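Every protein chain except one is present and positioned as in the full complex.
Just so it is clear, A and B label the chains in written order, and each chain counts residues from 1 on its own.
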Amino acid sequence: MSRSYLFIPGNTPSMLQNLDVFESDAIIIDFEDSVLTYDKDAARILVKEFLTKFNFKEIEIFIRINDSESPFFKEDVLLTNDLNITGYVLPKALPSSIDQLLKITDKQIIPIIESPMAVLRLEEIARKDQIKGLLLGAEDLTKELNINRTLEGTEILFTRSKIVLTCNAYKIESIDTPYTSKDDEQGIYKDSLNASNLGFTSKSCIHPNHVDVINEVFSPSQEDIKQSLRIIKKAETNTKGAFSLDGKMVDAPIIEKAKRVIVQAKKYNLL
Amino acid sequence: MTKQANTNKIIKTFDDFYNIIDIHQYKNISFHHHLRNGDYVLNMVLNHYLEKKVNNINLYPSAIFPSYSSILHLLENNQIDNITTNYCNGPVAEFISNNGLSGKLTMQTHGGRARSIIEGRSKIDIAYIAVPTCDPSGNAVGYLGNNRCGALGYPIADSLHASKVVLITDNIVDYVDSPEIKSENVDYIITIDSIGDKQGIISGTTQVTKNPIGVKIAKNTAKLMDELELIKPGFSFQSGAGGISLKVTDYVKETMKRQNIKASFFSGGITKYHVDMLEEGLVEKLYDVQCFDLEAVDSISRNTNHIPISASQYANPNDPLMVIKDLDIVILGATEIDYDFNVNVTTDSHGTIIGGSGGHSDTASEAKVTIIVSPLIKGRIPTVKKRVTTITTLGKNIDCFVTERGIAINPNRKDLLKKLLNSKLKIVPIEELAHIAHKYTNIPKEAKKRDKIIGEVEDRTLEIIDYLYLK
Partner (left out) sequence: MKYSAGSYESSDCIVTVSTHSKTDIIIESIVFEQFGDQIKDVISNTLKEQGIKDILVECFDKGALDYTIKSRLLTALKRMEE
């Protein structure tokens, strides 16, 4: 489980060689929008040489390949499939394009939900093999719907909620769309909080300065951690399935949730 | 020394001045750098020395900027023997690095320069002082007038101790209140059309960094200060105008607001960011030796707690009023740092002069905690070396080195290390930071040995701490 997914342009050495500096739990190296058409070959070779030379144990690394309709799709995968990466982020995803990708890789896949059709066929997408989570691409989606993006995000509320519900039901990660206003520190905080409150497990970003806020918002709070520790402690000494703590019933699902919080807290060095 | 009476100091033109004064008799001359790249005065004066073929000049500018082309021409004509300054950048710096001087280059600190002049080690015959505003008797300030530059901290020692003090101004007013330069020390006032170009005087380069690596370094610095519990009521702080330093200031501001903490003073070069904090009541006083932007300049005239100070009062170790002796934290930059924590901001790794101490060594020597902020790698050159190309500030005065990939603490600071025992930050020996850098860059080839000395780095203690070599 990753809180933050940071997009890094695939053909920019100064960003690539610093990808581990920004403390993002996961990195998405981009071959799509941030790489010019005539430099797609250069990006593949650069990333291949980079990941062959440098190893990242603590970070999940994904590559956003070009979409399945583009002439770059296959080569993007074939040239990188042997690298030490967790998987691929697939733009303009639909059930059929995921099938195409499944044929050429056994790595994890994060489809980007950025078309009305993908929103309609969300469950079908979530049910596919090797799906790590779904990532909302609100910029392209709203463009297709011909509506304006706003900070409040009313226009994507339905899609956000549907993604959260679907991902939760299929036990995969739900990754919110990036916040595009680079220097608005209040904005990224509000937008992250909004996503977290809706139930997203994670948020993506295109600017490194957003990672810290996302990590903070998507981490369990100190109160959560404290309470979870108490629940686990009491559960260990308790022989019955359920017990009461501070006058509230604690049963198996609550204990499970407390354990998950502690796993996260340990992973993110919050204890 | 008796100075002339108030009435007849004003001289209409430089030509009239040169009719009174035989400049061949006065070879030790000084300038200040408050007008930075916008300065017209230094070139106006020195071009005359060039024309009149004055030889064996000893120059004492508080700093040398790229626009000071007349110095370059004097050097090319071999008219200058020695240069004593605190900072040197641009064509003059390149020329000296490649050719040396017939005498030597002495790189001082801001405090050290004031000290040398006051204690008579630097004997100045004529101090040419550009002033944005003065009255007919020679009371002058820097923060008023069309070409205002802010505090006039650097030439105050010159005005007190030079044999002849010449003000050059484009703005004479009837009366100047609480002058920085006092009339009793002034011999002549020369009026000219304009002392400088506004654009160049206020550089406008003082911006908080948005570069993600810079932001990360600033964040690490803020977390470090937090763990060391440095931000506490009544603390004092100095950060330069560098993008990373200003971002650190930004985080310090957030912490202060969140925890309702008020600082006692900020010192050094002042920017709009410091002024904002003064106006928001987050800090009691600004001790300003030099302004970096117009917001800082204009704050002096409207806020009595924004106090212009002289370089001596700022950083002269023998000045009883020295402000920085009470400084808790200073944030400084580094071109290079070595395993002994010596810092270089004087030369680049090729040995070309690119700067100088300014107040670097002064503040590092006095502050209770000195924090160096810098990217670990700059254009494939690791910032950490076994030995810096030139020592600007001795390692014994440097406490922390913060990069985007980890933090090193000077092993002498056991107190700090103890506080950081359970740190969530990546605290490593400085050698380890070098190894991390080398994983990316590989080990750079050592620059070829240079042996012809062209100058020296003189600390504020008067100790020679390193030499400058011909490239």
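Keep this in mind: contacts are C-beta pairs under 8 Å (C-beta built on N, C-alpha and C of every residue); 3 or more make two chains touch, one makes a residue touch a chain.
Just so it is clear, the structure is predicted and the values come from calculations on it, not from any experiment.
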Given B:Gln238, B:Ser349, B:Thr390 or B:Asn410, the one touching the chain that is not displayed: B:Ser349
Absent-chain contact - pick from A:Ile8, A:Ile29 or A:Leu46: A:Leu46
Candidates B:Ile23, B:Ile261, B:Ile381 or B:Leu425 - the one touching the absent chain: B:Ile381
On chain A, residues whose C-beta touches the chain left out of the figure: 11-14, 17, 39, 41-42, 45-46, 48-50, 52-54
Missing-partner contacts on chain B, residue numbers: 349-350, 378-381, 440-442, 444-445, 447
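Here is the rule we go by: only the chains that are shown with their structure count from here on.
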Centroid spacing, where centroids are CA-atom means, of chain A and chain B in whole angstrom: 47
Residue numbers on chain B that touch chain A, as the complex places them: 210, 212-213, 215-216, 219, 404-405, 424, 440
Of chain A, residues touching chain B in the complex: 17-18, 21-22, 182-183, 207-209, 212, 269
